[in-house]
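Apart from one protein chain that is not included, each protein chain of the complex appears where it belongs.
What follows is chain A.
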Amino acid sequence: MRKRIYYWTASEHINKPVIADTVLNTGVKINILKAKVEPQEAFLILELIGSKETIEKALDYLSKFGEVEEISKVIKRDLEKCVHCGCCLTQCPIDAIYMDEEYNVVFKEDECVGCKNCMKACPFKAIEIIE
């Protein structure tokens, strides 16, 4: 399974290989979707890939060094604004956007990695990335 989280870690842990240790200690795979390091803290969006147990172990381990918040969605679409044109379709590097048989533009939200390419291409500003 996959689980996406926001992760904040305080400045005293920034120079420690927390992510690498998590991988080594728990066997979970981690995909770093976003990392922003500031003087007082670091903020990351992480995707954890593994079994239910390893992911739980990884969350426990990460919690020792910072704060974890689960995210169910990275991408938010305003369906009032979206006209289902399809300008975003070709911009998605992981095929998380497609057009269904009824010509609706569909977002597979749980696969989104938050690259923002679709957001930048939308003529209606209908797509928001949850930061």
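Just so we're on the same page, contacts are C-beta pairs under 8 Å (C-beta built on N, C-alpha and C of every residue); 3 or more make two chains touch, one makes a residue touch a chain; residues count from 1.
Following the convention adopted for this analysis, contacts and distances are computed from a predicted model.
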item	value
Protein name (UniProt record) of the chain left out of view, among "CBS domain-containing protein", "Methanol:corrinoid methyltransferase", "Copper-containing nitrite reductase" or "Acetolactate synthase small subunit"	"CBS domain-containing protein"
Among A:L24, A:V37 or A:V83, residue touching the chain not depicted	A:V83
Residues in chain A touching the chain absent from view	83-91, 98-99, 102-104, 120-125
